[in-house]
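Missing here: one protein chain of the complex. Every other protein chain is in place.
By letter and in written order, the chains are A and B; residue numbering begins at 1 in each of them.
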Amino acid sequence: MQYKNPIKPSVVDYQFGFSSAVESDRVALGLTEETIREISSRRNEPDWLLQWRLSAYRNWLTMTEPRWANAQLPAIDFQSMRYYAAPKKRPRLGSLDDLDPSIRDTFEKLGIPLTEQKHLANVAVDAVLDSVSIATTYQEELRTYGVIFCSFGEAVQKHPDLVKQYLGSVVPPNDNFYAALNAAVMSDGTFVYIPKGVKCPLDLSSYFRMNDAETGQFERTLIVADAQSEVSYLEGCTAPKRTTQQLHAAVVEIVANKDATVRYATVQNWYPGDEHGTGGVLNYVTKRGRCAGTRAKISWTQVETGAAITWKYPSVLLDADDSEGAFYSVAVTAGHQQADTGTKMIHRGKRTKSTIIAKSIAAGNSTSTYRGLAAIAPTAENAQSHAQCDSLIIGPRAHAATFPTLDVRTPTARVGHEATTTKLGADQLFYLASRGIRTDEAVGLLVNGYCREVTEHLPLEFAVEAKRLLALTLVGTVA
Amino acid sequence: MFTVNNLSVAVNDVPILKDVSLTIPANETHILIGPNGAGKSTLSLALAGSPAATITSGTIVWDNEDITKLPPELRARLGLFLSFQHPPEIPGVSTIEFLRTAVNEVRIAQKKTPFDPLPFLEHVRAVSSRFGFSEMLTMRGVNEGLSGGEKKRSELLQLLLLEPRLAILDEPDSGLDAAGLETLVNVITAAQKNGTAFLIITHYDALLKRLDTHGTYAIANGVVVKNSL
Partner (left out) sequence: MSISEQASRSVLANDVVRELITAPTDKTTSITVAANAHYYVSILLIGSGVQTLAITLAGENASATIAALLLSKNDEQAELVVTVMHQAPNTVSRLTVHSVANNNSSIAVNGLATITEAGSGSDADIQFRSLLLSPSARVKVKPEFTLAVDDVACKHGAATGPLDQAAITYCATRGIDALAATRLMLSGFATLCYSAAPADKLVAMKRRVNEWVTQNYVHTT
């Protein structure tokens, strides 16, 4: 695809672009077996996990980098990246007063207060800077409910049986190139376990912040909801402005047992690159949930506004009878961003249901692509799947594409897919202007109206944040 | 000719009708009145043999034959007609072809000669124009793109073409304007003269005042009582 020179910058000043001077422990650049042993040793990991990493790494070496996304993918030199950087002064776990002030300030600037007095009400936060979890709030309170909410690293130390049981059960290490890489060099992420019958009393959230230059982020998140439990989880992320691209290859696995419900929401705002398309985060993520028990429910809600390239398909394996999967997505691209995102709903159980609502918005010189799959196996009698994908194109140089696949192997299944395209109504914009509303504000209003069916699935505080981000990303896109 | 004996009916495992009994002798017109939610539609579905209505006890007898377990298409061929409140659309299936198939099934069951396509088309046109039905009703797929009023007229056209021995009309007069009511009265009267018995489910006086009727039943909470007139 040829991009014409933009007349004016169409990417708003990325307000999270600051970087913090934090002393870090780093491994050498490049990736060899040594690097992996080094990472594993610095994290004090048991041998079984080191072996798991090494096996994934050896597998990764045999795989070829995929290039099939509907995007211009940059070449990645895997040997010129750093795979681990941990802030030097590590606080004792659970004692937030020992936080390195520069780290505490970083998160405060991002609006994520970590000190006890300023906790976000009703939301427990696990803050991750580069490769390590810095702090996890509300851990003690949650423990009284039997809920485990901690960094992945802590889970490996304190709950190895649970980790062993579920790690790789939904996204095996050889699943795809970036999942294999993640399995080899995974850094911190979040571990959640909700015991039988417990409705988690707080929303859980993780906040990922990339800081160190040249370092990729490879977090691993594992959420296990035991029978009849319920949890809502939110993931937020930002990164500083850099002139080189940074790789974010995360893996998220969710297991929902009988009658359990997991709601996972992401508001993604990685640095998108500058007005010339230089820099920005490469967001190549594998996210998948497995409905392992009857009537389990997993929903993915995502608002993707950042990253230079977003390449991810949060999916649900509807293995058990009567289980349900949902995917609600808004993918906005402006400037030179590219997104190729969507979902896969794999129906194996009887009477399983999936719902997909995806909105793609492309402005500037960007491309926003939806790619989806609804697959109904012969065992999935009476399954139902419905998808609604809409594209909104703003401006003469933006591109949008929709690539759904419906693969049906059972006659009693009801599968439907609809897609429409729209543009911003000139008469609507004029009407708003005639009422004194500035173009940028008007665009924000119209776009948020367009995305309402998706944003209404976000918890309230995050819906507000998401809407603000949506409007912000599109500032300057309509002349 | 038609008797319902102590019929109890459930829908989705929920009991709706309890111990319903009624009799409709040949050539007579009987009315069923009752508030919404009383079970009127369930009764008409059960009498027509819809799989949605489960008969938990009792019998339905047609000319001394127990038809309680008879499938709907065989009841139709005996001469039972149900007019739907919300007939489904069947896009792509030509209305004329559908009508001809239905009419011929009845004719064959009654040992009459089935219609060939062209004579049937002429027959439909003749009946339509006699009662003021537009040709538009039969041009597309079955009930395809028809408004509520047009769907009602389409059901009446089917009644006229099928010449049933018993017609069950489920609220045929709801939402009708004066002209619509006129057409409905004309169709029922013509069918009565042709030997069709009726069970008409309705709320409104307007229709009852215009027709010859022989008895009234009232339904409330799934129970049916005969009204003395």
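The rule is simple: a residue touches a chain if its C-beta (ideal position, glycine included) is under 8 Å from a C-beta of that chain, and two chains touch if they have at least 3 such contacts.
Computed from a prediction, not measured in an experiment: that's the story for all the values here.
Among the chains on display, the ones the left-out chain touches in the entire complex are A, B.
Only one of A:M63, A:I76, A:A419 or A:I437 touches the chain withheld from this view, namely A:A419. Considering the whole complex, the residue from A:W48, A:F78 or A:F403 that touches the absent chain is A:F403.
Residue-level contact of chain A with the missing chain is found at 70, 378, 391, 393-396, 398-421, 423-424. Against the chain not shown here, chain B presents residues 48-52, 71-73, 75-77, 81-82, 84, 87-94, 97-98, 101-102, 105-106, 109, 141-142, 158, 162.
Criterion: only the chains that are shown with their structure count from here on.
Here the spacing of chain A and chain B, counted between their Cα centres, is 58 Å.
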